[in-house]
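Let me begin by handing over the structure; questions about it come next.
Note that this is a trimmed complex: some chains were dropped, and none of the rest were shifted.
When the chains are written out, they are named A and B in that same order, and each has its own residue count from 1.
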Amino acid sequence: DFDYALENDVKPAFGLAEEQMDRLLSGGLICWGSHVTEILEKGDLFARETVNPDCRGFVRVLLAGARNTGKTFLAAKIAKNSDFPFIKVCSPEDMVGYSENAKCMALRKVFDDAYRSPLSCIIIDNIERLLDYSPIGPRYSNLVLQALLVLLGKIPPENRRLLVLATTSNEHFLREVDLLNSFSNTMHVPRLNSVEQIMTVVDETSSFTDSERHHLRMKLQKNEKLTVGIKRLLELVDFAKQGQENYRVQLLADSLEELSMDIDIQN
Amino acid sequence: DFDYALENDVKPAFGLAEEQMDRLLSGGLICWGSHVTEILEKGDLFARETVNPDCRGFVRVLLAGARNTGKTFLAAKIAKNSDFPFIKVCSPEDMVGYSENAKCMALRKVFDDAYRSPLSCIIIDNIERLLDYSPIGPRYSNLVLQALLVLLGKIPPENRRLLVLATTSNEHFLREVDLLNSFSNTMHVPRLNSVEQIMTVVDETSSFTDSERHHLRMKLQKNEKLTVGIKRLLELVDFAKQGQENYRVQLLADSLEELSMDIDIQN
């Protein structure tokens, strides 16, 4: 029996939610552009809609954006800001090696748990990973997909209010399998794509001297197609810092250029 | 043995029908256009045909329409209006994690149960979800499909009368797998697609002041391609209500415009 299995066989090793949230948010927010602020503001409205007794209280928001753009960070931030009593992160990281069935059960359990509390927030991180999606084939777990479609379509029990925050780096796939229509709203998380935005992040990391930063800006301004996700940018800065004094700026600029070209080709 | 399994292993956790019906119909009907009335009227005729001793008494109706258009609501309304002694909702919501086989058994059981009563109505909600349909692949449960094809094609036992109301948001798929031909009739549930219709709903929700509504109508009239399902519209109104005073109309109008463009592209 399915319910039995759910109770007894699978005890998802979800870390304590708070700890997990802290890890996701470690390092502190960098507001590298207006998009960041807007997303967080809209996040506030969604939280309020969930709470508002005049509303249906079942709000499902998707954060969609390319790889490494800080989607998970922003989802966690919104959840944190909501101050809801029950917050749960449902992430593929905790399900390596789970069978399709076990994933469905875990998902169902997260929703069931949420409905025990009057006001809850669920983060479903990296939704295409949860679906084991791979573009070659293509392959994905139809079982998990169907479970999600149903769970996101099922009205909560009376007096239960739920905010679902999901992230994905493959909106296109979600549209094709009709998952997009199961969300009441979608927000797009962009890459950085101006020298100004990049320099904001570089400055915040305090990794370079003034002269290096001046130098860097000069170099970057020559390239018109710079684009990079916040997560990747922070890693490139880490790498470049290891270079020898006169070489560091060069390393960062080259990496950024190479990466931007690569992204440009992919699109 | 199949029959044994049916009796013993699988006891679908269908909620009490009445409760379920009430939940589906919560909020009360909004007659946003003539389509709504026509569908309900035809629904009456189907109920009468089922009862009429001069007729064969096996009526199978499909409500087809895009996502979020209120199909489930209308099916429930027709069933309620019929006042049949036995009403059962067969919904994917109650089958998360079921195997294909278990779904077949559950379906068969619903029909068997119905045939215990002389006059019954079955709602088969979201038929493509029951079939685990996903357009990528494409994938679906052929087992469940074949079961449905046979169950919808099999004459009821003597003196048994049955009205089947099914809903789908993928009529195209049902046509391709030849399920359409198993229904004796199809009714189409449309999206709202005029400012008038949208304002009817907005007015009914009493969420905006008169001046806001005037403002909103002005804004909407500039867009010629507005289209939105009733369910989604009610959600957008909920969201917009959270905005600050001078911002609420803007939020709703923007959401509607974005959504309409999105739908336009998909088609």
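Please note the rule applied: contacts are C-beta pairs under 8 Å (C-beta built on N, C-alpha and C of every residue); 3 or more make two chains touch, one makes a residue touch a chain.
Every value quoted in this text rests on a predicted model; they were computed, and no experiment measured them.
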Number of copies constituting the complete assembly, 2 shown: 6
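Please note the rule applied: only the chains that are shown with their structure count from here on.
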Turn needed to bring chain A onto chain B - CA fit, degrees, nearest 5: 60
Approximate Å spacing (C-alpha centroids) for the pair chain A, chain B: 32
Chain A - residues contacting chain B, complex: 2-3, 45-46, 48-49, 52, 54-56, 59, 101, 104-105, 108, 138, 140, 142-143, 145-147, 149-151, 153-155, 173, 175-178, 181, 184-185
Of chain B, residues touching chain A in the complex: 13, 23, 67-68, 92-93, 95-98, 126, 129, 132, 134-137, 139, 169, 207, 232, 234-236, 238-239, 241-243, 255, 266
